[in-house]
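Left out: one protein chain. Kept in place: all the others.
Up next, subunit A:
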Amino acid sequence: MSKKVFETLEKWGIKNYKIIDKQAVKEITLGASILATGGGGDPEIGLLWAYKVLDEGKTVVMIDPMDIPDDILVASPACLGAPVVLTEKPPSYDVLNNAIRKLEQYWGKKLGATIPIECGGVNSTVAYAAAGEFEVPVIDVDGMNRAFPELQMTSWVTNGVNASPTVSCDDRGNVTVIDTGDDNKMAENIARRAAMAYGGISWIATYPMTGKQVKEASILNSQSIAWELGKAVYRAREKHLDPVKEMLDSLKATRNVTGMKVFKGKIVDISREFGGESTKGFSLGRIKMDGLDEYKGSVAEIDFQNEWLVLRIDGKIRCLPPDLIAIVDSETGEPIRTDIMKYGYRGSIILIPAHERMRTPKGIQLFGPGYFGYDMDYVPVEELNKEVAK
């Protein structure tokens, strides 16, 4: 048992915390995968890394954002780059430590806690692994409560916190400090190119901010939302309940939002376009699903750009970014990702309203339909599905 993290909690006067064990990591990862909106890549590496850290006896604790001191330095440890490279080249055990140490040097202050950047893929859990290695707590927040493809697409940016300075490292010890002031898109551009130069994957410590900024700009309690969602699915599996209903109930309880099941069907067509500069390096295309059961005769089409992006049912727009689309197995609740879906896959489509901190005018400008090349105005998912939501 590492004592340092508990000394920190005592110093901050925090009595309420949650111990993150392997079961918790598993549940958070599953919940985050559902919220990942089809993106983020395979979470396996992050999961195994967190397991390894816990197996070594390191302690991971999660605390509530409202309990933390206003003046501490927090940052988000994350992976940025191509998931396919990551599955082939897992990280060194100290690459994130190195990024954090270099960020501390540049900032001139010690890190007090980590914050996850997003839900989905390896980034669901690297903040936990890094917190265990660094003996600091994880704060129950993130920057989007879903997955997005680029660094600047966070509630932090829409609420006035910048990604800079971001420290980007590789396993060989190469370090790039990216300080682009409030030009967060430029930070993304440089970070992406650094990752390419390293060999496709980079490990970053990003979004350094104060405790006060965490409270003002994060998606609060996003980790608990994912955790409860994961627990709900495992519960459904164990007790043979309808996982979709359990998910929607869980979201109602944690976020007080109404998620909607709008379709059940089978993938009958997938068209992919090749990545390239013209497509910003996204893997993009469209899937078509034919309805099953009560949706028989209906057709759903989903455009994807790494994540599921736009849903049409029988030609009518039903969901636009940043609202969330999840396709989950109707029996197991397991979500399907854009990189592994295939012909014949059967599942239910669930829509979830994005967090209000993602829906500000700046948010819609940063990651609404327009940013992804759609010439249409953002309409909230509740509006587009008035009939279902009732």
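Heads up, the rule we're going with is that a residue touches a chain if its C-beta (ideal position, glycine included) is under 8 Å from a C-beta of that chain, and two chains touch if they have at least 3 such contacts; residues count from 1.
Quick note on the criterion: contacts and distances are computed from a predicted model.
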Since a chain is absent, check the UniProt entry for it and pick the matching name: "Hydantoinase/oxoprolinase family protein", "Multiple sugar transport system permease protein", "Formate dehydrogenase" or "Acetolactate synthase small subunit". "Hydantoinase/oxoprolinase family protein"
Of the candidates A:E216, A:D290 or A:E382, the residue in contact with the absent chain is A:D290
Given that one chain is not shown, which residue among A:Y51, A:W107 or A:Y371 touches it? A:Y51
Among A:P77, A:G112 or A:P149, which residue is in touch with the absent chain? A:P149
What does the interface between subunit A and the hidden chain look like in terms of residue numbers? 41, 44-45, 48-49, 51-52, 81-85, 87-93, 95, 129, 149, 170-173, 192, 196, 199-200, 266, 268, 272, 274-277, 280-283, 290, 306, 339-340, 342-344, 346
